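All protein chains but one are shown at their positions in the complex.
Chain lettering (A and B) follows the sequence in which the chains are written, and residue indices restart at 1 in each chain.
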Amino acid sequence: MTAPGEEMYALVERLYPLCRSITGDGVRATLEIVGEYVPLKVHEVPTGTQVLDWTVPQEWNIRDAYIADPAGNRVVDFAASSLHVLGYSVPVSAVMPLAELRAHLHTLPDHPAWVPYRTSYYQPEWGFCLAQETLDALPDGEYEVRIDSTLADGHLTYAEHVVPGQVPDEVIVSCHVCHPSLANDNLAGVAVATFLARALAEQTPYYTYRFIFAPGTIGAITWLARNAERIDRVKHGLVLACAGDRGHLTYKQSRRGDAEIDRVMRHVLTASERPYRVVEFTPYGYDERQFCSPGFDLGVGSLTRTPYAGYPEYHTSADNLDFVFPEAMADTLAVCREAFAVLDRDRRYLNLSPYGEPQLGRRGLYDALGGRSDTKQAQMAMLWVLNLSDGEHSLLDVAERSGLPFDTVADAAGALRGAGLIKA
Amino acid sequence: MTAPGEEMYALVERLYPLCRSITGDGVRATLEIVGEYVPLKVHEVPTGTQVLDWTVPQEWNIRDAYIADPAGNRVVDFAASSLHVLGYSVPVSAVMPLAELRAHLHTLPDHPAWVPYRTSYYQPEWGFCLAQETLDALPDGEYEVRIDSTLADGHLTYAEHVVPGQVPDEVIVSCHVCHPSLANDNLAGVAVATFLARALAEQTPYYTYRFIFAPGTIGAITWLARNAERIDRVKHGLVLACAGDRGHLTYKQSRRGDAEIDRVMRHVLTASERPYRVVEFTPYGYDERQFCSPGFDLGVGSLTRTPYAGYPEYHTSADNLDFVFPEAMADTLAVCREAFAVLDRDRRYLNLSPYGEPQLGRRGLYDALGGRSDTKQAQMAMLWVLNLSDGEHSLLDVAERSGLPFDTVADAAGALRGAGLIKA
Partner (left out) sequence: MTAPGEEMYALVERLYPLCRSITGDGVRATLEIVGEYVPLKVHEVPTGTQVLDWTVPQEWNIRDAYIADPAGNRVVDFAASSLHVLGYSVPVSAVMPLAELRAHLHTLPDHPAWVPYRTSYYQPEWGFCLAQETLDALPDGEYEVRIDSTLADGHLTYAEHVVPGQVPDEVIVSCHVCHPSLANDNLAGVAVATFLARALAEQTPYYTYRFIFAPGTIGAITWLARNAERIDRVKHGLVLACAGDRGHLTYKQSRRGDAEIDRVMRHVLTASERPYRVVEFTPYGYDERQFCSPGFDLGVGSLTRTPYAGYPEYHTSADNLDFVFPEAMADTLAVCREAFAVLDRDRRYLNLSPYGEPQLGRRGLYDALGGRSDTKQAQMAMLWVLNLSDGEHSLLDVAERSGLPFDTVADAAGALRGAGLIKA
């Protein structure tokens, strides 16, 4: 069997060429491929639907786009890269001198070989993105420009995959599927989310895990608008993005800063051998912006490797298949699994025998032979769980206060629960 | 136009020769001069008036005082410095040997050239303050001592200047006007308060600013006693003293420690390039002692340069016109203005569209072209204000949490309010 890193990389490779945007067939094709890995429920929301403060826009689709030089050569060609066209460009078919065309051209002068990623979702506009060095080489003259796109009433498309748990309380995992040929942002995030869903389904988790594959901003807003009655059930969440570059992991805390997901992520990252960064919430970045808006204020953090706008390749053609790595995606996936393993077992218990210590020995939970000072970790964990199970402290609190591994603490809680000494 | 530092220094020079005390004509003359700069409402409170736990004492006035040596030379002369007489000295006219006189003489053996400042307000006493080296040079013999003072029923005098604001909630600024010829403590404070009042009146501020020029302790107590019904309106306050020496600024926090004035002063001092110190409240110092007594517990801090008793010249003749500097007073004034500019704009807003982000673009508040990572500060400020305007956070909270300049945050709030997205 192939290692998950390689499998995730293969998925990224398949998705890479597609031209995604916040609506349109590129998103549908993307979800179809993801659906080969985990079953998806695809939602189509009509243009014009009011979603919170926003309105679902017209659907954008594109077949071809190019700039042809005076000699008729396609010097910028959508077929070569979906980045070449300004996202949501209105159709255009014209001939114009280079001087006039320049107003519609986007480059990165500081990185002359790279093509930038630009969009104009809510302002009718057309344009091309190209390398500065391509632009510099263009001779004066008349250019043919053509964008064969349509902007028409249609739908916004997003999908969900649900791993049913023992309780209806939900953990949401969200990733954006609206970026065209950009590998780290966010095909790596899509791949890690997909394989995380597969891993969780291997056993029935405690929480119900809902994976949301949706376009950024408008997609999250649409999901929130259509799931108003579900929000109270969302206890924790994680936004996945930039999951495959070589940088260290970065966890961005929820707006609350002390949500359980924040504490779990900090605990798992601290306990692991990995270098990492934890940063505070800011109202910029990915869809944590929406989940953590003050009206919702959900316990949703965001996990990336190098974060939003934190690397020069960000939102350029250099965020390509060479920029993401199987091992990096495997590492991101592993941390997610570790974190959810903690989250899924973390509970507040109540000591049913809180006056003095219960006699563990007669229940077979304690070494019979006293006087030795090399008390075992498992016994210490039981004493800690008993001492802190007053309804105020979770197992994660116990782990952090005792310095014992979370698993040891959770196992001790299991033994105590089995002996009827604590209850959830 | 003269720079404010020079103007404040000129005011200090005019006030310096006057013999101030907690009552009497020296205070009245002082307030008359200040009244040339800002209109004052002068209050006269009769001797014997009960003020909180205290009683307004008899009024003290002095015309002349001296010690004449056996040869008839005035070796200590009130005409040379108001410091030479023990404040509130009862009248005396006597001839006595030096040995007997010594019990009434106050010197500073560690600083033999300096004259100390001493008072005996509530214990009938007479005395002179002189340089140790003057005392050392006195031959034995019979000395004529004369203090031509009166202690009689009269009044305690204090004054107020009010800058009316948009709301009746008040900020009080207090300075003591009871010290005789001491420049830094507190003529510099009086000068800064006076020019701060002038500056605030240039536009209608949000708060109503009340400046209190009153003798220390008994003056503040008298003001508090006579303004019982106003206290609830006092939201913030600042006691100004020692405002003109060469030392760094020192902000002494209110008793509460986290009052808004404390947070504003810390923010402004931190944001500025100045070196500074913030110290905790102590129940000693200036009239913050009274404003921060536990029954009132007002949000009143104290701003000084070198603080209370923190320099050897403190309460001596060396705290003279050479000890204060126009630039230092100008700097103190500037910080007060910066702080009040923040205080005056700081508000808690409520996001009226708290579910998800409102669509700023269609309101013309957001860059149309997406994908770029160089988000502008003004847009970030809008997102921060929206995210934190939940009724719990003020604009100062937003500035501190976002790391954005307060003015940028306040401007963003203005734009959002203009668009109907937030309300105060």
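As a convention for this text, contacts are C-beta pairs under 8 Å (C-beta built on N, C-alpha and C of every residue); 3 or more make two chains touch, one makes a residue touch a chain.
For clarity, every value in this text was computed on a predicted model and none was experimentally measured.
Note that of B:150, B:282, B:320 or B:377, the residue touching the chain absent from this view is B:282.
Only one of A:361, A:405 or A:418 touches the chain withheld from this view, namely A:361.
Taking the complete complex into account, B:118 is the one of B:28, B:74 or B:118 that touches the chain left out.
Here the missing chain is touched by one residue of B:11, B:105, B:138 or B:224, and it is B:224.
Residues 52-54, 87, 116-123, 125, 217, 220-221, 224-225, 255, 280, 282-284, 289-290, 292-297, 308-309, 314-315 are the ones on subunit B that touch the missing chain.
By the touch criterion stated above, the residues of subunit A touching the omitted chain are 351, 353-359, 361-362, 368-373, 375, 380, 383-384, 386-390, 401-402.
By our rule, only the chains that are shown with their structure count from here on.
The rotation relating subunit A to subunit B, fitted on Cα atoms, amounts to 120°, rounded to the nearest 5. In terms of their C-alpha centroids, the spacing between subunit A and subunit B amounts to 55 Å.
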